[in-house]
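Mind looking over this structure? Questions follow.
All protein chains but one are shown at their positions in the complex.
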Amino acid sequence: MIRPLIVLLLTLLSALPASANPALEAVIARNLDQIEKPSRRTVEPLVAEIAATGPEGLALLSAWANRSLGVSDNGRLLIVEGDSATDAVTGQPVPGADLTMLRPNSGVRGVIDSALVAGEISSPDPARRASALASIARDGTAAHLAALRGAPPEADPTLAQQRERATNLLAIRFDTDPAARVAAINGLAGDVGLDFRAALNPLLATTRIAAPAEPQANIVRELTVGDSDFPKEAAIALLTTQGVLQPRLTPADQRNALAANIVNGTVSGIPVADLSDPAARDRAYEALEAAGTVPPAATDAEADAALAANRFFETYAEPNPDVTDAARAAQVRAQVRLAAMTGIDLGLDALSLASIYFLAAIGLAITFGVMRVINMAHGEFIMMGAYTGYVVQTLIPNRTLSLVAALPLAFVVTFGAGVILYRLVIRHLARRPLETLLATFGVSIALQQLAKNIFGTQARPLTAPAWLEGAITINDVISISSIRVAIFVLALLFLGLFLFIMKRTRLGLEVRAVTQNPGMAASMGINPDRIAMMTFGLGSGIAGIAGVAIGLFAQVTSELGQQYIVQSFMTVVVGGVGNIWGTLAGAGLIGILSKVIESFNPSNTLAAQTFMILFIIIFIQFRPRGIIPQRGRAAEA
Amino acid sequence: MTRKPFILRNPSILVVLAVLAAFTLVVTALSAAYGNGVIPTSTVKVLGKTLCLALAAVAMDLVWGYLGILSLGQMAFFALGGYLIGQWLMYARTEGIVAASLAQNPIPPTAQELQEGVANQIFGVVGSADLPLVWSFAHSLPLQLLLVVAVPGLLALVFGWLAFRSRVNGVYLSILTQAMTLALALWLFQNDSGFRGNNGLSGLQNIPGLDAVDQATLSVWFLWASALALALAYVLAAWVVSGKFGSVVRAIRDDETRVRFLGYPVEGFKLAVFTLAAMITAIAGALYYPQAGIINPAELMPIASIYLAVWVAIGGRGRLYGAIIGAVVVSLLSSWFTGGRAPAIRLPGYTVNWVDWWQVALGISFVLVTLFAPKGIAGLFDWLAGALPPQRHGRDLGPDQGALQEGEAKA
């Protein structure tokens, strides 16, 4: 009821002719010289006064802050927009005015801005209230705190919540009453937002001081010299910075002092040639000290005396212990929840990595299971799939469409490549895994170089459609990019498809038969050669699809496959062969493990990979046949 | 069975030694330092390095051709050898430079200042100024030489013990050796592992204490050393694989289980050969990198070890001279083709540029060799000598997968 009325009123007001806002007119007339030359310290009441005069006042303030306010010869304030100027009070256009632009400094603009924001909070328009809150959250001041507290109750529940949060955050920083700050901290307890943690940090900032007796301060704890986090050197350095102790002599200073005092090839009677011995240097320096040529340096004895005479404390910069206690408790809670959330985030990351490894390794596992051969060119099939995706994208501009076309096409291309490789090479090396490994390696280097020759060495883009870009964000901590979710879904899809083929189709039955006993299968009329060819093609085809998926988030280069091949091998080895669940378990284990190890030291992914490989080598000790081994007497042979 | 002297029972040893000696003499006579300079110093270095690669290939053949383990991690030992000798080369040389620069100061440096200076010089590039613990022995040539053999040997011993004990074999073992190399490479790539991260060690061609000797002379000395090492290792390897030990090793390759039932501790034999090969490879690396001048972790990425296997396969595995032939022929051809000196083939509409196409050709020829000439180049010698393999009617030599099949195996 009320809101449309206000809007109507405002429209009417702005339509009124000159001198529509006499209050503003009066304020300006009284303070024109201060508006022209404002000072950060004194401008605040003036700004508040102008803001109180209504919409024209706010418009004037906003122009002032934006440096688009000018003052004319006759003392009128004009708002300049491009080439035209309007009178700030009347809103009438003033053509051809002779203006001096006002250029308030940043301090003044800050004051104006906060006043504006404070005004905005009470704005009838929810969008403007929201943007005002966002602006306060970004860069709040003590004035905002007062404005927030003074503002009329918020009707919109979301905004009300946001406002309460902003008020609490500002109270933690700016409120003068400790009890209010504690209340604010407790009001936000359990929150893991970055801004809350940032607000807590300055409260918990500590400094170390040395003093003969316990100082009047908010003490965290007393430090013991020699503890692991407070070695003697740190104590001495602290004493030196506080001026209690003379600076100790650095070796470089000592050498320079000695060099400055060489007389006839000796320093205080000690030949220069002997000064390669640190003890001789000390003796020479002491002699110089005794002669008064060099300033005395703190000796070990002095240092020890100073250490003994002083106690060392860690103190909070914040004087009120209630506040620091509350802040500490809130921080601990935040950290615990944060750790839990980081764990969830890590789990999501690990899941997505595991899906990638699963997709990359599943083809390898199938061929290994059926034929006992490792296809070293598997990585190149992944690469081939990625390049297929790239080529399709250059032909079909619509990204969604091209992706839909690329997935089956990549499968077809790599399926064909796999079948050709099988017919030409692998079939002739049947039951000789090591030879197959090497021959397929030859294929791998040839394919890699071929890709270089065709596509060049620079990375080719394979761009995801818009609906796959971005991320699903749950809060500051937990988020996962849409592509990775898509890959996870793809991996699930393939797991399902694979299970369907293996358990529900004739091909699957024959594949399982050949895997378990090729001789027996052959005598039942199954052609093991055809089955091997089909599974090899299938494995290669899945590699192609994995290639498209990987290409969406990684760079498509001729070395793309190499980056995943070793991990794929590991997945197969760790998981155990001849069983899709083994591959799944292997991919899961390796994915989780890489992420967990990485989380210990996020900056050093190389170390993480090293440790992961070491872990796998050790793991093989205990499960030589993988997590889910092939069982039965056939596997023993 | 009458006992002839060992050398006479293996006439190929004499041939290899003679060819090696002749090669060394010819190169020396044509070098810039000791002859008419027909062969430029850079080529002498390439030849010297090739001998080192041949040495590594001999070790690879011991492990793969005789023991039947396709190790895809041999180059890890090679690079380790290089790193360990590189530590001394770099430390000693930097020490000389730092000492000279500190001597400019009015006050002579203390031992600590000298060490700090050296550490700063070597590790400034990775933002560190402390000498890592792994450099504790870098000041001493004898200790570091000992480490060249001891560290790779120990690594092979520990890794081999873990792997063989759990009876990992075949493709699994190959993948595991590859993982070992990759782990080592990734570790060395880190800046804080103490080996200068991806910068590696450099300036290794300058030998401390031999500043007066020019590179032309040094290159010939290294050629001699490499040739000598190859000759000694060849004789050692030939001795090891002859006699009963060789019999057992080849038996393990063909049928490990049966050897166990004969009462032989198979793991012990595997470990002995694997460790010996690792040490030989490390020595090869220690001779190689002073000629190459620089070593970095990229040298021990798994691909390098696979190339080693390629050389041995093309040369002919299970025959020591085959390994040498393969390493020499393929590595020299590779450097010729990728060096841009090979003439391009002009086809109508396309010019085959060997820099781009050599890898493709190598890959394909490797597939062809595996398919059609499993005995490699050395098979030619059998063919010339008319020595036919035993007729086994195409059967496997052993029940284990991966055992040699008819037409490939020959002692």
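Here the chain labels run A and B in written order, and each chain numbers its own residues starting at 1.
Keep this in mind: contacts are C-beta pairs under 8 Å (C-beta built on N, C-alpha and C of every residue); 3 or more make two chains touch, one makes a residue touch a chain.
In the analysis below, contacts and distances are computed from a predicted model.
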{"item": "Which of \"Redoxin domain-containing protein\", \"Multisubunit potassium/proton antiporter, PhaC subunit\", \"Urea ABC transporter ATP-binding protein UrtD\" or \"Glutamate synthase domain-containing protein 1\" matches, in UniProt, the chain that is not displayed", "value": "\"Urea ABC transporter ATP-binding protein UrtD\""}
{"item": "Options B:221, B:245, B:337 or B:381, residue touching the unrepresented chain", "value": "B:245"}
{"item": "Selected residue (touches chain absent from view) among B:61, B:95, B:113 or B:254", "value": "B:254"}
{"item": "Contact residue for the chain not shown (choose from B:158, B:232, B:262 or B:345)", "value": "B:262"}
{"item": "Of B:272, B:342 or B:368, the residue in touch with the unshown chain", "value": "B:272"}
{"item": "On chain B, residues whose C-beta touches the chain left out of the figure", "value": "1, 3, 240, 243-245, 247-248, 250-251, 254-255, 257-258, 260-266, 268-269, 271-272, 390-392, 395, 397-399, 404, 406, 409-411"}
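The rule is simple: only the chains that are shown with their structure count from here on.
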{"item": "Mean-CA-position distance for chain B and chain A (Å)", "value": "43"}
{"item": "Chain A-facing residues of chain B, complex", "value": "70, 105-113, 159, 162-163, 165-168, 170-172, 174-176, 178-180, 182-183, 186-187, 189-190, 192, 302-303, 306, 309-310, 313, 356-367, 370-371, 374, 396, 399, 401-402, 405"}
{"item": "Touching residues on chain A, where the partner in the complex is chain B", "value": "251, 255, 258-259, 262, 267, 272-273, 275-278, 281, 368, 372-374, 425, 428-429, 431-435, 437-439, 441-450, 452-453, 562, 566, 569-570, 573, 604, 606-607, 609-610, 613-614, 616-618, 620-622, 624, 637"}
